[in-house]
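Chains shown are a subset, placed as in the full complex.
A and B are the chain letters, set down in written order, and residue numbers restart from 1 in every chain.
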Amino acid sequence: MALRACLRGKRGLTAVFSQLSSCSHGRVSPVLVAQQRNNSTSQKVQVDFDQSTGVAVLRMQNPPVNSLSLEFLTEICINLEKLEMDKSCRGLIVTSNRPKVFSAGLDIFEMYGKTPERCAEFWKAVQEMWLKLYGSSMATIAAINGSSPAGGCLMCMTCDYRIMADNPRYTIGLNETLLGIVAPFWFKDTMTNTLGHRTTELALQLGSLYSPAEALKIGLVDQVVPEDQVLTTATEAMSKWLAIPDHARQITKSMMRKSTIDRLTANRESDIKNFVGFVTKASVQKSLGMYLEMLKNRKA
Amino acid sequence: MALRACLRGKRGLTAVFSQLSSCSHGRVSPVLVAQQRNNSTSQKVQVDFDQSTGVAVLRMQNPPVNSLSLEFLTEICINLEKLEMDKSCRGLIVTSNRPKVFSAGLDIFEMYGKTPERCAEFWKAVQEMWLKLYGSSMATIAAINGSSPAGGCLMCMTCDYRIMADNPRYTIGLNETLLGIVAPFWFKDTMTNTLGHRTTELALQLGSLYSPAEALKIGLVDQVVPEDQVLTTATEAMSKWLAIPDHARQITKSMMRKSTIDRLTANRESDIKNFVGFVTKASVQKSLGMYLEMLKNRKA
């Protein structure tokens, strides 16, 4: 509960962590605290921080398919916040510890049969994850070692660079319309910044899911490499990003993304209202129910 | 006259049509009325609506080259309005019933030697056509079976998808500058949304007309197919669009296009003034006169 509450602001989060460290570890040297803070393995997120390179690898492991539930998003945000606060951490690689999938996107169970209050809390966490990743001062690379539809694709697009496994069974895209729902304006803005207006219009209207080769062609990913080389390629690519002086890279990144970030920041409440109003509609609940039923039958 | 007046607003138009149906048909079953309303063949526009698929085909037939005169634009708008009001009509294919040409664009005779009032009425109809097509809640596909310069190209760009005949004699583009006139800001906005800023800057400044292959390369059309397969390909493509739940596709489309549409809606009067002021200039009248003279000589 405290963790969720702290998502509201950076200051709040720092305070909470200070309390946590002093509570759980007692007196430890600052270095050890720092190490422990950056090499954390919670249930759903594993973070390995290499102080010699300044690069952290965040591995998502929320079985079965890294669906972005409220709990999972909260853990991701806490870990991002920790890394962001650590000045020695300059680069972040985001990848999956689950087979065949990077992230299946927003957890539909968080949208189905839930109270408006819970839906609002969930949506706030989705916004928070996007704000933290798209506005990160770290150089960020998505090592996309599996399929990445909807919210998974959004996570990838927040990164500075995208490398995808060359497996034609994997797909990536914002396929919301296929489920009868609509990607919100800041998903759209992120995709427009990545693919341009026309390709985004096509991709969003048709809910297109692209193979790695197709994604490369339209610029949705920057590199496609053999599946077992995704992480090593990401590490190599990161060294190019870290060759740039941090402050110049950070100001440049902010200059490119600020107006898009400001737009959500200025409209968070109305965006939450909009989401809750839409998702709690009877017609949308029915669509989602049918979709979940279909998934259940497919499994069985 | 009533028809032209009704272009001012959807409410007005609905009212007029209600009167028309009751006047001309007397008591008929609602189904029959609906059929008659959607399979209309006026002098210049033929509409075939297939209720089994939900797809209407609008064929332009304003000899010789589908020039967009005030009268023709008015007919197009009326037919679009009818289809838009019919909830069973989900997709629209726009094509030409004239050989070798999709549409030659705005009728220059409407700009030459006309009163400012008439010019204003004409320009309002051009705006109305764009507003109806670019903002259509239907999935729209242009089956471009001939050349499509200037206003013809604009019509194509308003559609969700563009398929062009693979005939190197056909060209498409906004070639206004070649005639010494200037594409207005919303033509420019539509092209920028389609091709991006740089390609639009080149295309508009040089008044470039592209072959089908070139148009495909820069993204001005989405597919190029043999001439006799344009319509069948459009029909196949449409089924992909209609596989998406209407409300999700419509909201997404509106999200992508709203700011562009709002910009014209907020500036219709000044845009009309601007057009009338420009086109009635002596220097522009002279340019247009020379151009028309050249066309006449070329024919003879």
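Note that a contact is a pair of C-beta atoms (placed from the backbone, for glycine too) under 8 Å apart; a residue touches a chain by one contact, two chains touch by 3 or more.
As the structure is a computational prediction, the values presented were derived from the model and not from experiment.
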Exercise for review: Could you work out how many identical chains the complete complex has, if 2 are displayed?
Suggested key: 3
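Throughout what follows, only the chains that are shown with their structure count from here on.
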Point to revise | Size of the rotation, in steps of 5 degrees, that lays the CA trace of chain A over chain B | key: 120
Check your understanding: What residues on chain A touch chain B, complex-wise?
Key -> 176-183, 185, 188, 196-198, 200-202, 204-207, 283, 287
**Study point:** Contacting residues of chain B [partner chain A, same complex]
**Key:** 139, 160-161, 192-196, 219, 222, 240-241, 244-245, 247-249, 251-253, 255-257
